[in-house]
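Reviewing the structure listed below.
Below, a portion of the complex is reproduced, with chain positions unchanged.
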């Protein structure tokens, strides 16, 4: 992931796009890509969504949108100076104590 | 990241939440978290957004939402059986040839 962040930094730098890559703009770009991913799943039943990648037409589109979401998320974290995996691990640890296994059962 | 995916799988399994974690539902959860991240940046100027993490009140909120977005993205990719970093690298390679450095200059 560090490698990916570095490659995205070089990509932006080589095209003089760093001026556009403010956190505010990158949050919007991330949100736009999640919107495209959402559109691919909107009319599928939950069951159909589970096998979406077996559909030869849908598969490359889903991979493409997942990649775009990952790219903007990694880029946003890099611009903000955040270690994304650290932040995720800290959050999971909090969730593990907030939602002990075998408790309520209701998903939050 | 593989480690994170495994931990999230165990987390869902221990709470009997795997039934809820269809790709369709996880796309919605991802989208909801991106919405919360967006709300933190909505009234900031682009300049203010660049130093958002220096604000002691905003910092933990941004880290928390970035973590939630990363968590649902990794979980979604795992449920779909997608290698997220592979997909991202393949997409960057395509972007590098679609947008040669020094070309148009207009961000896409």
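When the chains are written out, they are named A and B in that same order, and each has its own residue count from 1.
Methods note: a contact is a pair of C-beta atoms (placed from the backbone, for glycine too) under 8 Å apart; a residue touches a chain by one contact, two chains touch by 3 or more.
All values derive from a computational prediction rather than experimental measurement.
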Whole-complex copies, counting every chain including the 2 in place:
4
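One rule holds in what follows: only the chains that are shown with their structure count from here on.
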Quick check: how many Å separate the C-alpha centres of subunit A and subunit B?
2
Mind listing the subunit A positions that touch subunit B in their complex?
1, 4, 7-8, 11, 14-17, 20, 22-25, 27-28, 30-31, 34-35, 37-38, 41, 44-47, 49-50, 52-53, 62-64, 66-71, 73-74, 76-77, 79-82, 84-85, 87-92, 95-96, 99, 101-103, 105, 107
